[in-house]
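Take a look at this one; I'll ask things after.
Apart from one protein chain that is not included, each protein chain of the complex appears where it belongs.
Per-chain residue numbering starts at 1, and chain names A, B and C are given in the order in which the chains are listed.
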Amino acid sequence: MTAILFYILSAICIISSILMIFHKNAMYSVLFLLICFFSVAGLYVMLNAQFLAIVHIIVYAGAIMVLFLYVIMFLNMSTPITIRKSKLVMGIAVFTGSSLCFVLVTALWATNFGQNPAIVNQDIGLASTLGKVLFNEFLIPFEVSSVLFLSSMVGIVIFNKKEQKDE
Amino acid sequence: MNDISQLQDQLRLVPLEHYVFLCILLFCIGLTGVLLRRNMINVFLSIELMLNSINLLAVAFSVYYNDPNAQAFVFFIMVVAAAEVAVGLAMLVMIYRNVQTVDINALNNLKW
Amino acid sequence: MQSLTNRSKLVSNKKMTLSERLYIPAILAGLRITIYHFFKKKATIQYPEQQKIHSKIYRGKHVLKKDEQGRENCTACGLCAVACPAEAITIVAAERKKGEESLYREEKYAAEYNINMLRCIFCGLCEESCPKDAIYLTEIVAESNYDRNQFIFTKDMMVEDTETKGRIDVSDRRNGIRQGAV
Partner (left out) sequence: MEIIIFKIFLVLALFLLSITIAAYSTFSERKVAAFMQDRIGPNRAGPFGLLQPLADGVKMIMKEEILPASSNKLLFILGPAISMVTALMASAVIPWGPDITIAGTKVHLQVADINIGILYIMGVVSIGVYGIMIGGWASNNKFALLGAVRASTQMISYELAMGMSIIAVIMTTGSLSLGNMVTGQSGWHGMAWNVVLQPLGFLIFLICAFAETNRTPFDLPESETELIGGYHTEYSSMKLGFYLFAEYINMFLSSAVISCLYFGGYNFPFMDIVQQNTGEILFAFICFLVLMTKILFFIFFFFWVRWTIPRFRFDQLMNLGWKILLPLSIINMLITGTIILLNQ
């Protein structure tokens, strides 16, 4: 049952992401990626990482994708770009992607990832476990990431400030 | 709902390899998207997909190897992704204001 | 500049105090006012069941009066049409034939008497201008309709019915107008 669910979710994930990269309309691309993200969240839940799943939804679906939609709406960019890349470039792009996929899969095909753990630690995905890890071992990266946020915020404000006309 | 037997079931029935292959596939789809598309928005979306495949991989490894550290990394990837998207989209809006297009091929002023 | 009335106010752009900038006291005051109105007596009148009592000189739909013998008072003199500020009244006059003495009081009568109710403003000037006591505004509310043409009230819609429905009492109006005329 759970295994079937995994395969269904990963199929949704792959199909929607393929549709995402091939769809001409940027609006639809965003929505397909959204479907992909939801199925990824479903996979997180299946791995018992509920906290991460919900944070994933809040951050990706609730904030990042909304920003994308917002920009698309704001700039009216949903009309597809008419001049397309040449067939050759497209072919090369698809070839590159699939060859990288081929290389990675063949490289990892024979790899033994070791035995699954005998005792499953159910508490790994809990907020308290993650909180302890984050605030003990990764305290400095955590604080640095907040600085990263602040700096990106400042950067955005400077970016979109109206330029002073001083001619 | 998500009790321990179910999790054990899944870990037994779905080998870690499958997660790895899924993530490889997603990553490569994202890469193809970056190379394929000319619309800057789509390029950004593909990058998000690539970051996500890494996230999924990290979570899968953390559960299969019983290590919460990997999930902490996922947080940092999310933070970076959020910051990246915010700055990137701000840049995109700026570019659109200046050259009236989001076609990456239009940005060839630095091309030698 | 000298203001024409003494009601004008100078616009003041004074800085708001802290409590004003918090807005919370103002919002609470607003909430108090609305909840006070919540418990206040309602002003609604449930129309078909309850009807508002009109004043005695309420001006509604017109009536063309008849005298005691059931003859129409109107002589189609046209004073009402002239007095009407909205030009709502149209009259076509006709001469009384032999044998019609029981219908019309004088030798001349109104063959057509139309009032366009979409134009009428119910000012009552027709009533005041009438030398023959022929037209009065009653307390009946002029009914609404979906069709514009239906709003041109013809004579047969306004002439008083002496037989079946009985006379429309306008004595109050007569008195009221007399009092008002003083």
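Descriptive notes on the structure:
Please note the rule applied: a contact is a pair of C-beta atoms (placed from the backbone, for glycine too) under 8 Å apart; a residue touches a chain by one contact, two chains touch by 3 or more.
All values derive from a computational prediction rather than experimental measurement.
In the full complex, the chain left out of view touches A, C.
Residue in contact with the omitted chain (choice from A:3, A:18, A:126 or A:148): A:126. Residue in contact with the omitted chain (choice from C:15, C:42 or C:98): C:42. Among the residues A:19, A:61, A:92 or A:105, only A:61 touches the chain that is left out of the figure.
In the full complex, chain A makes contact with the omitted chain through residues 27, 31, 34, 50-51, 54-55, 57-58, 61-63, 66-67, 69-70, 73-74, 78, 126-127. If you put the missing chain back, the residues of chain C touching it would be 27, 30-31, 33-35, 37-38, 40-44, 46.
As a working rule, only the chains that are shown with their structure count from here on.
If each chain is reduced to the centroid of its CA atoms, chain A and chain B end up 3 Å from each other.
Computed from the mean C-alpha positions, the centre of chain B lies at a distance of 75 Å from the centre of chain C. Rounded to a whole number, the gap between the C-alpha centres of chain A and chain C is 72 angstrom. The multi-chain contact residues of chain C, meaning those touching 2 or more other chains, do not exist; every residue touches at most one other chain.
For chain A in complex with chain B, the touching residues are 1-3, 6, 10, 13-14, 17-18, 20-22, 26, 29-30, 33, 36-37, 40, 43-50, 52, 55-56, 59-60, 63-64, 67-68, 71-72, 74-75, 77, 80-81, 83-85, 90, 92-94, 96-98, 100-101, 104-105, 108, 111, 113-114, 116-117, 119-122, 124-125, 129-130, 133-134, 137-138, 141, 145, 148-149, 152-153, 155-156, 159-160. On the chain B side of its complex with chain A, the touching residues are 2, 4, 6-18, 20-22, 24-33, 35-39, 41-42, 44-46, 48-49, 52, 55-56, 59-60, 62-69, 71-72, 74-76, 78-87, 89-94, 96, 101-103.
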